[in-house]
Every structure is written in structure tokens, then in C-alpha cells.
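What you see is the complex with one protein chain gone and the rest in place.
By written order: A, B and C. Residues from 1 in each chain.
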Amino acid sequence: MCGIVGVISKQPVNQLIYDALLLLQHRGQDAAGIVTMQGTKCYMHKARGMVRDVFRTRNMRALPGHVGLGQVRYPTAGNAYSEEEAQPFYVNAPFGIVLVHNGNLTNAMALKDELFDIDRRHINTESDTEVLINILAHELEMAARDLPLTPEEIFKAVGAVHQRIKGSYAVVALIAGHGLLAFRDPHGIRPLCYGVSGDGSEVMLASESVALEGTGHRFVRDIAPGEAVFITTEGQLHSQQCAKDPQLHPCMFEYVYLARPDSVIDGISVYQARLNMGETLAQRLISTMPPSEIDVVIPIPESSRPSAMQLAHKIGKPYREGFVKNRYVGRTFIMPGQSVRKKSVRQKLNAIGLEFKGRNVLLVDDSIVRGTTSKEIVQMAREAGANKVYMASAAPPVKYPNVYGIDMPTQEELIAHDRTMEEIRAYIGADALIYQDVDAMKRVVGALNPSIKGFEASCFDGTYITGDVSVADFAAMKAQRAAQPGDEEDAESRSRLALQSRSDA
Amino acid sequence: MCGIVGVISKQPVNQLIYDALLLLQHRGQDAAGIVTMQGTKCYMHKARGMVRDVFRTRNMRALPGHVGLGQVRYPTAGNAYSEEEAQPFYVNAPFGIVLVHNGNLTNAMALKDELFDIDRRHINTESDTEVLINILAHELEMAARDLPLTPEEIFKAVGAVHQRIKGSYAVVALIAGHGLLAFRDPHGIRPLCYGVSGDGSEVMLASESVALEGTGHRFVRDIAPGEAVFITTEGQLHSQQCAKDPQLHPCMFEYVYLARPDSVIDGISVYQARLNMGETLAQRLISTMPPSEIDVVIPIPESSRPSAMQLAHKIGKPYREGFVKNRYVGRTFIMPGQSVRKKSVRQKLNAIGLEFKGRNVLLVDDSIVRGTTSKEIVQMAREAGANKVYMASAAPPVKYPNVYGIDMPTQEELIAHDRTMEEIRAYIGADALIYQDVDAMKRVVGALNPSIKGFEASCFDGTYITGDVSVADFAAMKAQRAAQPGDEEDAESRSRLALQSRSDA
Amino acid sequence: MCGIVGVISKQPVNQLIYDALLLLQHRGQDAAGIVTMQGTKCYMHKARGMVRDVFRTRNMRALPGHVGLGQVRYPTAGNAYSEEEAQPFYVNAPFGIVLVHNGNLTNAMALKDELFDIDRRHINTESDTEVLINILAHELEMAARDLPLTPEEIFKAVGAVHQRIKGSYAVVALIAGHGLLAFRDPHGIRPLCYGVSGDGSEVMLASESVALEGTGHRFVRDIAPGEAVFITTEGQLHSQQCAKDPQLHPCMFEYVYLARPDSVIDGISVYQARLNMGETLAQRLISTMPPSEIDVVIPIPESSRPSAMQLAHKIGKPYREGFVKNRYVGRTFIMPGQSVRKKSVRQKLNAIGLEFKGRNVLLVDDSIVRGTTSKEIVQMAREAGANKVYMASAAPPVKYPNVYGIDMPTQEELIAHDRTMEEIRAYIGADALIYQDVDAMKRVVGALNPSIKGFEASCFDGTYITGDVSVADFAAMKAQRAAQPGDEEDAESRSRLALQSRSDA
Partner (left out) sequence: MCGIVGVISKQPVNQLIYDALLLLQHRGQDAAGIVTMQGTKCYMHKARGMVRDVFRTRNMRALPGHVGLGQVRYPTAGNAYSEEEAQPFYVNAPFGIVLVHNGNLTNAMALKDELFDIDRRHINTESDTEVLINILAHELEMAARDLPLTPEEIFKAVGAVHQRIKGSYAVVALIAGHGLLAFRDPHGIRPLCYGVSGDGSEVMLASESVALEGTGHRFVRDIAPGEAVFITTEGQLHSQQCAKDPQLHPCMFEYVYLARPDSVIDGISVYQARLNMGETLAQRLISTMPPSEIDVVIPIPESSRPSAMQLAHKIGKPYREGFVKNRYVGRTFIMPGQSVRKKSVRQKLNAIGLEFKGRNVLLVDDSIVRGTTSKEIVQMAREAGANKVYMASAAPPVKYPNVYGIDMPTQEELIAHDRTMEEIRAYIGADALIYQDVDAMKRVVGALNPSIKGFEASCFDGTYITGDVSVADFAAMKAQRAAQPGDEEDAESRSRLALQSRSDA
């Protein structure tokens, strides 16, 4: 998962992109990068780390120009499919293209071979973004051979890209000397929207509406699934549907915990979606146990707050912030001769005894993935003096892996994979366990924008919308992994090395 | 304001001090430092920045030993009295002493001259901590002249220190080859407590109980005002009252916004204190306006949450988190030829329109200092569509400067200084303004520990407990400042340069 | 001017390239870079600074593979033609090509437009190396369209490159998955040679033979002018003459001061060439003044030593090192409110009084460019007590600019441009001035390899061998510069910014 942004302005854009990336920082804290363009010359700075650490005054001063794009990257460890190299990526032929990408290509490996063998393009990293930019470069070259590069050729190239690549992708690309191109996969899995400044002279593209509003832009609309938008260097906007059978299926995880509550994605307020999930969760709860057994509703900060608040309101019980989050998270250093200390939830959360002592508490989390965190939190609640500890998940059981860019463990690590509700409850040690219902969730989130026909919710329902991946594949992959030990590690270490010269902090 | 910690253990203490500093990071984000001692040798690392940035693996590996202390420092700009240099401080004679300090000496300037002229001790910074360590060093030298350094001599020296210095101070000091010394000023203005590990083999001193509990220690007790505690290198604890007429007056600001809600300071739960303030604020509100005019209660995150929650509960209105805090804060870069952009509250907060649209909202903040932030927030609430905007402050009007280590603007910058309630309301643009009552606050916070006779609440009531400062002095200082323009700036720039060799990031 | 190196081995090559770059460091101290290839993946590290500072352990560990190349770059200020960006350069299509270059393209500007307009290749810097790699990339794409990339196609592409580019160039390029390509311009202006390891399993290409020998390789031969050498990843070497009418004209400056004395370039020992120049300089001296008037011969360190030593031997006078070079050169820092202090020769040299006092000294320098240094040195000799000070230049008068990659001032700044011998002598303040004769120099250096028909000696004789530049052009350029003030500065500041992410030291 990542956050991306692009701007065309009449003013320098470096600070603007920086500010937008900060507003998208929750989408990725692993690396950050900005490219700006002045004349036909591009200026890049990217490095591992958070936005605040990556960009210093000298870097910002070296990012001139009125056009640019940026990205924040999520740390995805040991996952050969995911974005491992810092973005943006650059290719110099044809035209000079710089690209940022949020999503995950499911056929990146096959494409990589094609690019090397047939298109004679060198791929120097394991990043699917490098594959994507080269596919786009090749298709632009083909589309514009012996022709001037007009929006028509560009949209033709995007159409060809849609034909070749599979998976989820929201893309912003800069074509040197021409303008800013953005497009979204035919299912619109990953979000992308745009807005304009007050006087209309500035166009900003971003993963979430909060980046637009937080930088003083008026939200205009989401990019449609399969659609491409091209904004010339002069600021003229062209758009066209480039996919054959586009169908909007936004990723459910954006609403569950990924996006900021103050964003509106594909017409749905993330905050309202969470309130609604709290409401259905309350109904589920009531059908399971008498609310009178609950003394207080306590959220696990941060993203479960709206759901927990609404649930508390619904069942008429007090909502209390019984857990304090440790805002300042550090590291565990390995001293010579010491072994690694286990990372604990206790480093991140602290219970306020007053709110637990002698009470029956209902803890509400946004979702339960591995179950290990929930188990520890239940234990903390008991140690803080709780009488009974109930756990509610605002999302349904997470049973299947994600191949569309959400960082998820393998299927075997998912607590809800192959376990009954009772087994999960016993594992986490709660006195009761309440899960969101998957259909109820789709219904109440979907109700906020009736034009949406469905959601990408494969983690919950096992349906992979792009059609090229199935639950059966994962079993095969698992078998293959078992047969080739050490292979993953190699891929990882190789991929950490790229052609780009390193920033040495 | 700062956070301090000290540990005596049978194990390496570097990671422990690091973890404790992270738990105290809210008390100071400007600089951080750790000193450990192995044998009689001390190891130091300190630098500007947050704990996570200051300490890297190589620094931690260079901090061996079973005894140590650490500090996080608050940024205090342009204030000649406050802690401007990174702590810990070190003097090598007598014995070798390392010291960290939370507080502010009100007679530092006079002491500095005394030290130079009479005690022949060189003070190389503007930091009052350097003054404090040299006073302690001198008194230890005097007390132990021709005598072995026993707890008796140490407590005698602390007694002499209490005689010479004025103001607020909570101190942890390491005496090389002897042990860890801690003491608190005779009014106990700044907090200091200690705890022990499960097996009792480890003693930790810290500014707040959360640092003890978050690192697996059992809270034992607060250090009494004027008391000194000395723990030998072998772990034996001695304590003695060293002040003539000690009287506990904890700083009210700790409860208002400074301390973490999950800390207990001088027998008072910070969280409960805030709930209680919410309760009296509700009473004040009810006596001012009919609660029925309010649709929703919205806290200004973070520290006002408990007060707001309790107030909402009391007046029977929904509590909703209508503001989202931007967790990732960046900088505004100054480009060549550009002027400084004004820092705006909007970079820190974002309103969720749903919660404001067409409603009468009651915003609750922990306190109102300059009023500029409140003004902007009221404006944001209106832009988000609020019908009426009421503002409540969980603390009483802030009318006087702080000289005990809380970073406060000058008196003239305080919105409540010399202004009527109506003038303040008009300035911030609210439809109504409700302030906490100062006596009610003292009563309901004090009720949580009846043994406390009073609070250091000079900002609210103008009473300076140490007796050497008065409201009249500030007028004099103001006049003096007006007469010597530029002087403050000089002090600031000089003080930024110290003898310690610089860390070059 | 630069130094370049390339290796194909059966072993890791990072340390080998590093060692070779150190041996070529005298050819460029401004920036350094290495690329290695493992499988088809390339790994790069480059930065400004000297080799020793640019490469740290972590950088070296991130340079795996048995094939690679490197470069050290000379600082060339304000010269739009020269290499301003750190090398190596990389393009990913076709194949993935990495390239290092020593020399200067005289038609880079025209080629840049061609590349952008016709070949649709984006040039992001002012570096002619980026132009060169793109020309090569384009020609490789053309030559190998629909064909496998065999040596035949590669040599065809090099032939086409020779057709398009003008100037001086010695190139080493890595074609991902294929091998290492090296070629030299049709006049062989810049040097390039290769050698093999003892067992023949390793091939190294380098600017100077000293890099081969210093890393344990046996010198095999110089690359011929116009020739291309291609070594496959497996180590098989192919070579072919790719230019139409190649003619060897090595740069005379390599022998005068550029190359290390222990190198042999195009069959001529640099050391022997300098001895020979000393010999003819002695003859010139004798024909000018009686040697009996000279008490001692003193070289200006470093490169004039062999000439001075031979001259002293020839005229039977003692050779003495009367100047000590300050090996450790620092900076002049600009403090706030201070102006820039003039850099002085005295910071670099110090005279030993004993050797000057009361004597008639003959100072020998390798060449005289601006004359300012000579003037200061003459003055130093007088202050050290010399009776008479004579100055001899081992090179003839430098009268014309260099366009083939030697960093030279503009024509107007050259002391020998438009001045008589007497005017120069008067300017530098010597009692006599003796210059090398240009024909004598060509004769005695040329005598060391009779197969060489001529030298690139345009600075001395005004003949520009590539035929596309003439002395008349410089007058035109000068006029143009006068008409467009500030233009150069812009070019410079733009070119300092490149797409490559910066290394932040």
C-alpha cells in the first residue's frame, strides 16, 4: 500500500507535494520520494524513511518546477509481489517518464520476462512499479511511433497497458515536456481522485481526498475505474475511459482501517462507513449477548474509534478511552551477546486501570488479523482488573491473503483461516468474541454510494475480482515455497539493491 | 519542561532508559540524552532531536553499565531562564557527577556569578542545569572535605543546595563510584517518583509513573518535597528529608495537559483529574447556558478528551471526534526568494464535515493560552458547516507567566491577561465561551488526594509559591526588555553554543 | 578530464575497481562512481568527493558481481561542454546500458536536440556523457533491431556512433546480460588500454597502465584509435576497427602533466617523455643563457621533477627540492560578515630558505597557464633570499583553449595568449624566462614511439585535429558570451541538478 500525489501548477510545487505526502503518510512510512520537472528536466529525491526525515531544506531546494509527483511507500517485507523499491521510477526513453504507483500487479513476473526478452527493456529491481513504467513506456513508444504525442496516442497506450497488466493500480506519471498522466485499474481497486485550487489554476491528483483538502484544493471527483486523465503542462485536462469493461470495486480495507476517517473515497465517507460498521456490529452484538452484561465500550486506538463510539451509542453504554497509545515508538536494540527481545503490544498501548477495574469491558478493534495482538490486549485488560473481557471486530474474519497491495501475512498466519469462532475466541482468551458480518458490512458501506456494484473484499470472501488469482493458487504457492527453502530470502536481499544511487544518511 | 529518569540495576540499563525516555517523550521533544556508568567510567550520548532519532545502534552499544540516567528536553525558545542546553551535564570534580534536571531555577543568574567569582567554577552555557550541577558539586566538596562520602554527607550537601537555589527542580544525579542521588524541591513543584522491578533488584526513578509501569516496574512512591533519595551502586536505598519546611504544591499544569493521562502524580490520577475537570466544567456550562442548545460535544485532540467525554456524559449530549489530528507533521521550507508561510492550525487538524454540518457544537480544549489557535479552530468549525460554535476551556483563564519550567509566552501574549471574558469570546469568534473556575478546579483535583494542601497554579492565580518572584516583577522585566532591544536574541544565540562537542547529523 | 576503468572477472570486482580508481585519482577528484553487475542486475554507487570518501563499507557491500566499471571525475567549473554530472550513466532501454567516459564531445549541444526531437530520448543533465550513452543506446537499438545482439551488431553500432559524435572520447560501457564494450575516438586523443590477470581469467580496461599494474594485471596493449573491444560476460574478447580513417593523435598534456610518470601511454613512458622534455629544455636554456649563472635547479613539485632533474643533470648543476608542498590542503571558510580570502600559492608551497639564500635559482615548472602561480612562486623565491630567479617551463607557451576534456581557462586568461615572451617574463617577475619549444617537444616525445604520426597539441599549436573546431570559433564564442551575460551561470546551476537521487553526506 502506498500514497501517491501529482500536481500541475503555475507555482513551485515542492512544498505542496511534501504537504500532501504528509497527509498521506498513514498509507506508507517506509520510503518517500518526490520528482519535479522544470522545463524538460526532472529533479528527484527519494529515500527510505518518513517524509519528515527524507526531505531536508537542501533536498527541497533541489526540487524546482511547477509540475511534479510524489509517493509514500508501505513497508512490505519478504513479499516478492509488492513494491520494494523506492518510488518514483524513471525511464528516459521514450520522452522521459517518471511514475508513481499504488497497488500490486499480479502478473509482474511474467511481464518482466516479456520486457527483457521481447521489448529489450532492462528491469533492475524486483519492484512491479518498474515493470509498470516500462510497459507504459513501451506502449507509448508503440502508440506514438512516427506520430506526435497527443492525448489520443496517450490514451491508446493506456488502453494497451490495461490489456497487458493485471491486478490493482492507481498511477500518476509525468511525461517530460508533455504533462501529467493518471489512470486507475479497470476495477478501481485502489483509490485516486483529483481536485483544483480555488482559482482553478492548479490541479492535484491524490490517493485520498484529505490530501486535496488539507492543501487547500477543492475535491472535484474520483478517477473512474479504467479511466485515464491527462493534464498538459499548460493545465488543460483531457480524460477518457481506456478499459473495455470497467467496473468499480473499491478495496474494502480502505474503509476498514487504511484510509483516514476524514477522506471520502468513491463517494463514501470513510468516517461514516466506520460509524455504519459500528451500527451493524452493535446489532450483531445484541443478537449474541445482552448488552446489559457490558459496563463500558473501549476502542483499541486509533481506527476503531468511530465504530466503537457508534456501537456504544447504539447499545446505550458509556464509551471510554481506556487505552492510551504510546505515541513515541522506539526500537529494541540488539546488544552484542543479547538475543532479540519480543516486540510487545505493551510498548504501544497502556491501560488506564480506572476504566477496567471490576468492569465488564467490550473491546472494539477494527479487525483481527493474526490474533496475537488481540490476545495480548485481552490479557492487558484482565491485568488492569477487568471482570469480563469481550472482544468485537468491526471487520469480518480475515481468511484469505491479499494480492492487491495490502500488506497481509500468509494464509496460514491468519487466525480466522481454518478455525471456528470458538477456537479463535479461546485463542485470544476473550469471554466472548463478536465479528462483523461480511454481507452486513458490504450492505451498510455500499449503502453510502448505491452506484457501487461491489467491493474488492477478497480477504473476507475469497473472491479475487481480477480473475487471474484464486484461493486454490495459494495452496499451490505454499507447496512451492516449502519445496524451495531460502528462495524468498534471496529475492528479498537482491531486491534491496537497485541501480539508483543510494542516499547515505 | 522535561522528563528525567535514573536506574540502578544488575543488568545493562541502556535499553531500559531508552524505553523510559520514549514513555516520557511527551514531556520534551527537543533533545535527548543518556549517561551510563560502568565501573567509575561514564558514557554519554546526547543530541537534539527526538529519542528515536538521537539513539542509533552504535550509540546504544557505546552506553554500557548497570547504572545510568537520561533526559528528554522541551524546546524553550528565547527564554534565558530555561533549560537550553542538552542534558545530562557532567563535572569531573569532585568525584565525577552527572546530572539531569526538570524544572527551572529562578535565581540562576545570581548563582552563576557566585559560582564564577567565589567558587571559581566555570559555567559554559546559559543552562540553569549547569548552575545546579556546579552548586551540587561545590556543596558535595564542602560537605565531604576530608571525610568519606557517606549518605550523611550527601544529604547534608542536598540541604545546602536547597538553601542556595530557588525555583522548581526535580533532579537525578549520578556520583561516580558511589551511586544515584535524587531530590525534589521543597514545594515538590515538578514530579518525581520511583519504583522497583518485580524481584526488587532494580530501582527506577522517573518524572511520571507511566515510565515505571511501561518498563515493567512497580510504582513504590513519589519522592517527597525536599526529600533526597540516595541509592548506592549496590542498590541500597537511603532517604532523608533535607529541606527545612517542605510543603507539597504540585504543578497544576501536569494535570491540565502536561502529564500522560495514565500517570498518577502525587497520588492523583491524571485521567481522573481530567474527568473531574470535565465535571465541574459541565456545571459551569449548565449555569451559563441551557445544554439543550448543544447538539454535540467535540474535543480538540488530544488532552482534552477525558474532560470533554465526561462533560458530554454529564450534560447528556453525544461526544464525537469531529476533528482528526494530522499525526505526521512536517515543515515549511523557505525557498530562496520566498517569505515564511504562516503556520496554521489547519496543518495539524482537519474537521469531519458530517459532525459539524448544521449542528450547534461545543468544542472543548484543555486550556486557552494565546487564543490564536482557538480562533482558528472556531473558524474551521464554522467552515465545516456548524450552526453555532461554543468553546469551553477545561482550565481557568491563563493570566500570568510561568517561572517553574512550563514553556509559556510573555504576559502580554496571554489572551486572558487584561481582557474581559466578552473580549476573549469576541476575539476567538465563538458564540459562547465557558472557562473552568480556578477554585472549582483546585477543589476537584485536590479532592483526589486530600493530603495535598495546595497547588502551584501561578498561571491562573498569580501566586508564586517560592516567594522570590511576584507578578510585579514581570512588569519590571517588561520595562527592562523594552529598554534593551535585541538582548534576548543575543542571549539565545550565545546559549546555543556550548563546550560540548557537537553531533553532526 | 577523468579516469575510467572496467573489469570482467570470475571474482567479485568491487575492491578491484576501487583500487584502480585510487590509482587514477590524479585524473579527477571531484566525483567517483562504480557500477557492478550480477546476473542482469546492476548496482551503482556514485557521489561527489574523492574515492576514499565516496565508498564506505556499506556501499562496497552493495556492489556485488563479477563485472563492473568505474570513473573518477575532474572538477570542471562553468564549462558547458564538460562532464558535470557524476558518472556512470545508465539507460534501461535497450538492454540496460551503463557507461563511463573520459573526454569531451564538441557537438554535444546539437546531438542533444537531435536526441530529444528525433530519437525521443530524454536528456536530464548537461553532461555530454548522457548524450553519448543515449547515442550509443539508439545506435545499438537500430543495429540490433530484430536481430540477436552479437559483436557484429555492437561494432556496427560503434561505427554509427563514430559517425555522429565529434571530439575526444574513451568509453567503457556495460551492456546488461551481454558484456563490456570499450572504444576510443578515431584520433585516440584520450588514452585507454587493457591488461589481463596472471592466469588470464580477468580483463581490465583502464585510462592508464598504472591502474593495470597497480592491481596485479599485465599490460596487454592500448586500444587503437577508432577501435572497439567487446568482452563477453564469459570473458571472450572481440575487437574491431570501427572508424573510417583512424589516426593516432594522443593528447600531449598527458605527457606534460596529466598522467602519472609511471604510466606508459600509447607506447611512450610518461616519465621518459618528461626526462626528454628536460633535455630539450636544457638545450633551449643553454642557447639562451650561460648555465654558469645558475647555482641550483629547483622543481615546482610534483610533475616537473623528472624534467628538472634531467635538466640539472644536463647543465651540470645541483638539483635541490627547495619547495616543500603542503600535502594537507584545507578550505577557507566564509564567516558571517567576512569576505572571501584570496587563495594563495603559499598555502600549497613553502620555500626552504637554505636553498635560496644568496643563490641564482632556476625554477622549473611543467607548464605556465595563467601565470599567476608562477608570479607568486618567483616572489616567494625572492623572499626566501634568492639572488636571481629564472623560470623555465617544460611545456611550450599555452596559447589556445582545450576542447578535448582538459580543464583550461578561456583564451583571454592564458598568459601566453597575445603576449610576447618579454611581456610574460615581466608579468611573472623572473630575471629570465625559458620556454620549451613546441616542435622540439613533439620531436623528443614522438621519438619514443615512432609509429605515432602526431599529437593533439592544440593548446600549443592551435590545430584542432577533429576538424570541427578552430581558433576562429573562440573569438565568436567570446563575442557571444559578452552578449549574453549570466547565461553560463544558469547552465552551471541547472546542470548541478540531475534526476539521480542525491547522496546526502
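Convention: contacts are C-beta pairs under 8 Å (C-beta built on N, C-alpha and C of every residue); 3 or more make two chains touch, one makes a residue touch a chain.
The structure displayed is predicted, hence computed values, not measured ones.
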Chains on display which the left-out chain touches in the complete complex: B, C
Residue of C:His66, C:Arg346 or C:Arg419 touching the missing chain in the full complex: C:Arg346
Contact with the hidden chain (one of C:Met1, C:Leu23, C:Ala108 or C:Ile123): C:Leu23
Listed residues B:Ala47, B:Leu237, B:Met289 or B:Val471, member touching the removed chain: B:Ala47
Sole contact to the chain not displayed, among C:Ser201, C:Gln236 or C:Asn326: C:Asn326
For chain C, residues in touch with the removed chain: 12, 14-15, 18-19, 22-23, 25-26, 50-53, 55, 57, 60-61, 210, 213-214, 260-262, 269, 271-272, 305-306, 309, 313, 318-321, 324, 326-336, 341, 346-347, 350-352, 354
Residues of chain B (touch criterion as defined above) contacting the omitted chain: 33, 35, 40-47, 56, 58-59, 62, 64, 86, 90-97, 116, 119-125, 134, 137, 141, 176-177, 494, 497-505
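Going forward, only the chains that are shown with their structure count from here on.
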Mean-CA-position distance for chain C and chain B (Å): 62
Of all residues in chain B, the ones touching two or more other chains: none
